[in-house]
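Every protein chain but one is kept in place in this view of the complex.
Think of it as A and B in the order they're written, each chain with its own count starting at 1.
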Amino acid sequence: MPIAEATRFPHTLFAMIPIKIETESIRTSSRSQMIEVTSLVQKIVSRHNVQEGFVIVHVPHTTAAITINENADPDVKHDMLRKLAEMVPKHESYYQHGEGNSDSHVKTSLVGNSVTVLFTGGRLVLGTWQGIQFCEFDGPRTREMMVRVVSFD
Amino acid sequence: MPIAEATRFPHTLFAMIPIKIETESIRTSSRSQMIEVTSLVQKIVSRHNVQEGFVIVHVPHTTAAITINENADPDVKHDMLRKLAEMVPKHESYYQHGEGNSDSHVKTSLVGNSVTVLFTGGRLVLGTWQGIQFCEFDGPRTREMMVRVVSFD
Partner (left out) sequence: MPIAEATRFPHTLFAMIPIKIETESIRTSSRSQMIEVTSLVQKIVSRHNVQEGFVIVHVPHTTAAITINENADPDVKHDMLRKLAEMVPKHESYYQHGEGNSDSHVKTSLVGNSVTVLFTGGRLVLGTWQGIQFCEFDGPRTREMMVRVVSFD
């Protein structure tokens, strides 16, 4: 069997499953915070009973981000937020933006506000220590997260 | 009606719309600059009259990036570029690259050179304050942006 066949599913073609974008609310409790949302995203995938594809998770804010990092030791989150705060302090003499959250905007573009996560067999493909982490950089607030499941079972 | 059905479109299956990659030119006017390209990307989506999907926007350069951030107050762009320049100065005693733009390369990988943006009902899904921002880090130059519309109407 040629390699290309071995790596394909035994269907001839897939078709897209027509799933709508779903929106989830996230309540944050401090100015800077990382909240794991892996199970929330997994639940959305599972709900549709789809097997193969990927999810695009988008945070529709300019002072909150999303990343994939440590899901076990909370000290990692502490260290990451602390280092980010040191690299991008809340106050700088040259900031001009009147809202006092220029640091939150910078952190958002450094970390990014969307992730694309694969899934196979209905389960998100993440490493042992990986979790999807919602990053609040100007809280506490009620935030949103938008999820598009793209499946081609 | 079960949840899974409620979140699906009333089609049985979608098929992909066969849209080619489109390339747009962007003229920048200073060494570091953020230029909003939201309407340019929206125009590409609208031109195809597609409703559901996502666009992948890729910047084919190693000293220019793309991010999603503030679309209203220009002071935010000022503050972001200023902070990035302070974190990653143009000159460092240890830089070895002869072109004098090592800082531009670093900034590009920190910010990233592609974004994936959802759309629904033919409109990009962006928060109130979000705009797609092309980031020049070694201009002025004429740059390119490549857009792949993935629609499954």
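In the analysis below, a contact is a pair of C-beta atoms (placed from the backbone, for glycine too) under 8 Å apart; a residue touches a chain by one contact, two chains touch by 3 or more.
Here the structure is a predicted model, which means the values were calculated and not measured.
Student: Consider the whole complex, including the chain that is not shown, and state which of A:22, A:36, A:52 or A:144 touches that chain.
Tutor: Residue touching the chain left out of view: A:52.
Student: In the complete complex, the non-displayed chain touches which residues of chain B?
Tutor: 15-22, 47-49, 56, 58, 60-62, 87-88, 92, 94-99, 102-103, 105-106, 108-110, 112-114, 116, 144, 146, 148, 150
Student: Residue by residue, what part of chain A touches the chain that was omitted?
Tutor: Interface residues of chain A facing the absent chain: 3-4, 7-9, 11-16, 52, 54, 67-70, 73, 75-76, 78-80, 82-84, 86-87, 110-112, 115-118, 120, 125-130, 152.
What we mean here is this: only the chains that are shown with their structure count from here on.
Student: Distance between chain A and chain B based on Cα centroids, please, to the nearest Å.
Tutor: Between these chains, centre-to-centre, one finds 17 Å.
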